[in-house]
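Heads up, one of the protein chains got dropped from this complex, but the rest are sitting where they should.
Just so it is clear, A and B label the chains in written order, and each chain counts residues from 1 on its own.
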Amino acid sequence: MTTRPRLNLGSHLIPGLVALALFVVLALVFLTASFPAPQGFDGAPITPSIGYAMFDLAGGQIPSESFLIAFEIIDLVLIAALAAAVMLARREGDGKLVGIEEIRTDGGHSRDSTTDADADPDSGSDAEVTNDTDPNTATGSDTATPTGEEAN
Amino acid sequence: MSVAEASTTAFAFEVAPAIAVLPLASFVIALFAGKYFPKKGALAGVTATGGSLLLSLWVMLTVAGGAYYNEEIYTLVSTPESFDLHFGVLLDPLSALMLVIVSLVSFLVHVFSLGYMNDEGERGLPRYYAGLGLFSFSMLAFVFADNLFMSFVFFELVGLCSWLLIGHWYREDAPPSAAKKAFLVTRFGDYFFLIGVVAVFATFGTATFAGSESFPVLAEEALTDGGAGGELSTFGLGAQTWFTVLGFLILGGVIGKSAQFPLHTWLPDAMEGPTPVSALIHAATMVAAGVYLVARMYGFYALSPTALAVIAFVGGFTALFAASMAVVKRDVKQVLAYSTISQYGYMMLGLGAGGYVAAVFHLMTHAFFKALLFLGAGAVIIAMHHRQDMWEMGGLREKLPVTYYTFLAGSLALAGIVPFAGFWSKDEVLYEALVHGLTDPLLLVAYLMGLIAVFFTGFYTFRMVLLTFHGEPRTHTARNPHLPGWNVKFPLVVLGILATVIGLTNMTPVAEATGLEIEFLHTWLEHGIEGLNSEHYGELLETVAGYSAAELSPLLAAALSLALALGGAGLAYSLYSGDRPDRHTDRLGDARTLLMNNYYQDEYQVWIAETFGTGVARLSDRFDQSIVDGAVNGVSSVSLFSGGRIRRIQTGIVSNYATLLTLGLVALLLVVGLTGGWFL
Partner (left out) sequence: MVAVQYYLLLSGAIFCIGLFGILTRRNALFFLMSVELMLNAANINLVAFSFQYGNLTGQVFSLFITALAAAEVAVGIGIILVLYRNFGDVDVTKATTLRW
């Protein structure tokens, strides 16, 4: 059973006011600024032009620079990022992740409840996972279910 | 003068710096490689000082040929508009004479040390010979210094070396303490000297001794012409008053180094050092440095009758004061220490009384006979297995004939018995003091004190000789003395001959009586660089200082002082000449206690140091602790405190950093926008 999203108000939102303030400042700047009328593309095909520009081919109707080098660099960056991600997530030789005993699926909120749930196969229900903050749930699914409904 | 001659003349002066550099090289060799040599660095020292002696003699011969040398060799600091600090070489009759004296005594002391230190199996010999080398280097460089700044530098180096050497046996209690005392007491005087050097620079813009731009010449022009005086800044005082103040400031260093009252207290304690070191310090280097400095810049002192009178009075008083203390001492080296103070008093008296030649003469003869006496005492100490109490000696005459006869020659010279060296020089000092003193009561008092000191000198000298060498041996050690070797006897014989005959170079009374031209030292010092010879000093004394000499036969004064010296010697003979002399000084009662305690000089100086010194030190400590340290600690505690507060911003939580970044961006946008008019 899943829970509905709830609006979680509290003091942790205070830093968000800074973001709001930034938006206010930006809006003030944007709205007071004036721009000339946009030039637009006059109905020229945009997507094919992007393709021509990116591979440095003749035929694009819209003026632009050549992006072949940038394309290749992005390619390299992507490969490097892929390699880095694989390296970071690498498992050790015996199949375990580096520095951890087992994989957790509860978002890492509570180590104790997870180990308890693994120890007791019967309690491995959805309600068990969503209510893992309550230590009482570890005793059994019978008590866990009403708690989960209460939370709903 | 032919071309070849000119070139050799120049070459003698070219190599003159080597006179000082050779001992410096021996210092380095002895210090770093001394322990690998069979004699632990002694041979390097002997070779170096022997070389210095030969070079000095060469320079002296060249100077005798009428050539002089005054050159800068190394400039330390040069400022185009005001003044420069440089090292230079000034070779004129005075410095050439002194170079020979210093290098000769230093050479003989090195030879003697072979017997006194090496043969006695002393430890730390490389350190010892390194100290001797550095000492010789400092003194020789001091002697040929061409300006006051260089003099000061090597003056201080001499003080440092005396500290090193007096404290040679640093594992015992007394030598380190004596070394510290020597260092601190002379340093007290050197403070004034330092201020004086700075003041000379501030006044004249130069500190050179010789040449038309030297400070004595500038001072003389300021006083005689009157016109040039306006260019010199005399700090609101009259020119002559200010020159007197300058003279006094420099005199502070002289009084400290030359052990004049009241800064003489370090010298008797300095006897804790090895005896050859005492000989070196007393005869040729450290103590002589003070008097030599006055002689070197005599053209400046001759301008100030007040400074001269003070020099003379201090000298005369010190001569008598120290001689009286020497009367009761039991330690043979202590007697010699007080006699040194007394003799340097005579030199100061001579300088102050206008007897420049007389004082230099006494400096020269004293260097020889005092080195002889100390080395003789060293030989006695070797023989006595390092016992120094004269009451444990006696009867050494038969066992140590060479030592006895040379020591006797030195004693006769010290007591001033004709025809030994001390007679001629001391007599001339007293004669100069008398002829100038007849018109000046202060000088006359100084002369009278010096005259009385002659009697004491004769007495304590012969008390020392009689107690040491005559009578029956009073201890087992004195009956079986350790006989010294050739390296002890050789310096004694050389110095004994010199102490006997060196006075004959300047027999003023004989010259006066016979009319012969035999005052060689007068002739020697009369020529020289312009403005730096005794003739010029005599003119200055008459015209500027207002000294006038009474007409008096030197024979009369000589007869008087000789009679007093013989009287003192005779009294000593009658009291101590028996086989078993009594301790006659005990009969002096309270006076003996006073003299044994050196007039309580140490006590009152310690009292002054403790009362005022501790007070000043406490005040400065408080200032240092509260204001200086307070400011430093305040700065650090403010930054510590604020750092401790501000670091709490660094929570380590990414969100907070992001918040701060965003806040900064908003603030930046607002500032840029407001100043750039974006919101209008």
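Assume a contact is a pair of C-beta atoms (placed from the backbone, for glycine too) under 8 Å apart; a residue touches a chain by one contact, two chains touch by 3 or more.
Since we're looking at a predicted model, the values are computed, not measured.
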With the missing chain put back, which residues of chain B would touch it? List them for me. 647, 650-655, 658-659, 662
Please output the residues of chain A touching the missing chain, sorted low to high. 12-13, 15-16, 18-20, 22-23, 26-27, 30-31, 33, 35, 37-42, 46, 49-50, 53-54, 60, 62-65, 67, 70-71, 74, 77-78, 80-82, 84-89, 97-100, 107-109, 111
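Following the convention adopted for this analysis, only the chains that are shown with their structure count from here on.
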Can you check how far apart chain A and chain B are, centre to centre, with Cα atoms defining each centre and the answer in Å? 90
Over in the complex, which chain A residues touch chain B? Could you list them? 15, 18-19, 21-22, 25-26, 28-29, 32-33
Over in the complex, which chain B residues touch chain A? Could you list them? 655-656, 658-659, 662-663, 665-666, 669-670, 673, 678-680
